[in-house]
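Left out: one protein chain. Kept in place: all the others.
Letters are used for the chains, namely A, B and C, taken in the order the chains are written, and counting of residues starts over at 1 for each.
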Amino acid sequence: MTNTQLTLVQIDNYGPWTVTPEPRREMDLQTLQSRLFADIAQFVGYRGGYAFFTRFDNMVAVTNGLDTDDHRLLQESMGNRYPVTISLGIGVDANPAVALEAATEGLQLAGSAQDGDRREVLTGTPITDGTDDLSIAHFDVNDATEKYTDRLNEFDSFIQIEQGYATLMRYLREEHGGLSFFVGGDNIIAVTPEMGADAYRDAIDHVEDAVGVELKVGVGRGATAHEAGMAAKHALEECRHRGTAVELDDVAAGVESE
Amino acid sequence: MTNTQLTLVQIDNYGPWTVTPEPRREMDLQTLQSRLFADIAQFVGYRGGYAFFTRFDNMVAVTNGLDTDDHRLLQESMGNRYPVTISLGIGVDANPAVALEAATEGLQLAGSAQDGDRREVLTGTPITDGTDDLSIAHFDVNDATEKYTDRLNEFDSFIQIEQGYATLMRYLREEHGGLSFFVGGDNIIAVTPEMGADAYRDAIDHVEDAVGVELKVGVGRGATAHEAGMAAKHALEECRHRGTAVELDDVAAGVESE
Amino acid sequence: MTNTQLTLVQIDNYGPWTVTPEPRREMDLQTLQSRLFADIAQFVGYRGGYAFFTRFDNMVAVTNGLDTDDHRLLQESMGNRYPVTISLGIGVDANPAVALEAATEGLQLAGSAQDGDRREVLTGTPITDGTDDLSIAHFDVNDATEKYTDRLNEFDSFIQIEQGYATLMRYLREEHGGLSFFVGGDNIIAVTPEMGADAYRDAIDHVEDAVGVELKVGVGRGATAHEAGMAAKHALEECRHRGTAVELDDVAAGVESE
Partner (left out) sequence: MTNTQLTLVQIDNYGPWTVTPEPRREMDLQTLQSRLFADIAQFVGYRGGYAFFTRFDNMVAVTNGLDTDDHRLLQESMGNRYPVTISLGIGVDANPAVALEAATEGLQLAGSAQDGDRREVLTGTPITDGTDDLSIAHFDVNDATEKYTDRLNEFDSFIQIEQGYATLMRYLREEHGGLSFFVGGDNIIAVTPEMGADAYRDAIDHVEDAVGVELKVGVGRGATAHEAGMAAKHALEECRHRGTAVELDDVAAGVESE
């Protein structure tokens, strides 16, 4: 059974900080945000997790395999090296949206994201039993370079990718409780509950019908986001070689027959 | 008159590199991309420009004030410190979309983004006459923390912001040739042509009508993106204090009466 | 008993790379080196280890607690994100100098540091039994701010610190096989074999006699460099409070009476 552990990473009181005592240089903020995200991606990634930048002041990480001490260490280290601190909420559920709901509620109960006194909160309980796994789906856009990058101006290419993403993120969230994140280029990575190949095909069809963007997807299962994600990447390579739209690794494929 | 200089930053042959000889660790790619963006943001930002991560493998920068030597230096320095190289296309026009069209075409004519032999191309001619200026509009979402961050789970907050962004980016592009970039939190920064307060009000109304997300905007003009952007940030602070939806700095406001 | 695991981190073929096809910008090299070191410090540090920049193209890390998989992961991740690759040699011994000798020999046997074909070598066997510990000594200069920083020009302050360091590094290496690393400010961290308080006092006396620089030292023992180092830092704080020159934590102090 999938059991996804998600961590909401929230920069404490970030909005007010960016304009105090007056608005800070935008490129300094962009640098700060993207480096802070990079450090979290490295930390989480080395432990088998995945981190997504989401809104940068709020990031979502798949943290199966990370315990409370790991979370505290991340919090301490960021506080030592950045002018801002982070709060962390952990949630666990078979359904990613439900897990994130729990993760978010933990922080919300501790105070507002813009409460100057709420700093370095850590809420929620990580999985202690390591027998579960999770599911990662890696989507990309068919022939994005040929159809968009090499033909349209960059912003119009980006609009296509973005409309595809906005549509997919909403569909997977509403239909399945899956959480999709744009990760650059024409790539979208989703943390998904147990879903069969048909469900992925429906998602792809929905996006093509709605905004005309053709996706394909590789799906993997594993004990960590890294393992599941690597299986998903290989499955996506299979799509490329076979010209198929959906490929599930063996574990993920087993879901269908159940 | 506005005259916007845009630079398309394209990582050379990046897609193939990410899966050669086999798929690379996703968190390493995320780290690489966001740090590379951060370095470009710092470089461009210290010269008064703005850089946006866009798709990360393709980034867009507002580079009024940067000449050809600056672009070459950026290219050389990235090549010295990263395992990938970048190509740069420069375009200039009163209308940002037209400027990006020119910037993109320069690179497209030099070869495909996934052509292994096309490396470190530099095309286009920067502005040499420094009398023009440009326009930056800084949008944010009304009461985003109260309405979304402190109430919804993070992904549902993100969906709201994202739908608002997807709608605005398309509207400004299609109606005005303005280019909008999500910059984290609930913030969107747009490079715009000359537009009056009414046109901004229409854009905000359109987003609210279409997806129910309420925006406000501060608009600034200046010789560089930093100057225009700082004026826009201060104008946005004015919106907060006055409870208004649109504020233009004096120079930008002068447009209306013309 | 102390049992120190040291890893030699060597950038492959770095010297030739810095001048190919012609000399690269020095500040790009400085940036590359110090960021690469920072990433290694983070990676190793999160696992309880310590990394020292040493010569930057050759770095030394105390890696008790890191296994072969950890080393491979570090190697893979650096290779994914930098234009250079690293080789790693692991050595283990009660005496740090002997451990580093083994670590170095592993790489030397695999080829020259400037052999273009020798890339991403990994040699040596980490400790598998976790019962041993190691010793860290943290030195600083008495009243460095008052005596040097606030009085001399910065280079003359630096000369004082540097002469103190050059003398200590040589003494501890020759007399005990301890390895000392300058870590910034007026701080020197040494990985030491079992040594009593008298031996540390002699080292401090030697430095003062030779170059007139007065040091004090806190010494800690622990299963990892981080644990031993934190104990050493607290012992050094003890020196400050008590006005003493040498403080050993309880475990380290136990050595004397044996």
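In this text, contacts are C-beta pairs under 8 Å (C-beta built on N, C-alpha and C of every residue); 3 or more make two chains touch, one makes a residue touch a chain.
Computed from a predicted model, the values in this text were never measured in an experiment.
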Among the chains presented, those that the missing one touches: A, B, C
Absent-chain contact - pick from C:3, C:31, C:68 or C:244: C:31
Chain C, residues in touch with the chain not shown (by the definition above): 8, 10, 14-15, 18-19, 22-23, 25-31, 33-35, 37-38, 41-42, 44-46, 49-51, 53-58, 60, 97, 100-101, 103-105, 108, 112-114, 145, 149-159, 161-163, 165-166, 169-170, 173, 179, 183-186, 189, 226, 229-230, 233-234, 237
Hidden partner interface residues of chain A, rising order: 24-25, 28-29, 31-32, 35, 76-77, 79-83
Chain B residues touching the omitted chain (full complex): 39, 42-43, 46, 73, 77
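Assume only the chains that are shown with their structure count from here on.
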Interface numbering overlap (same over half, different under half) for chain A and chain B: same
Approximate Å spacing (C-alpha centroids) for the pair chain A, chain C: 37
Inter-chain centre distance, chain B versus chain C - centres from mean C-alpha coordinates, in Å: 44
Touching two or more other chains - residue numbers and ranges from chain C: 77
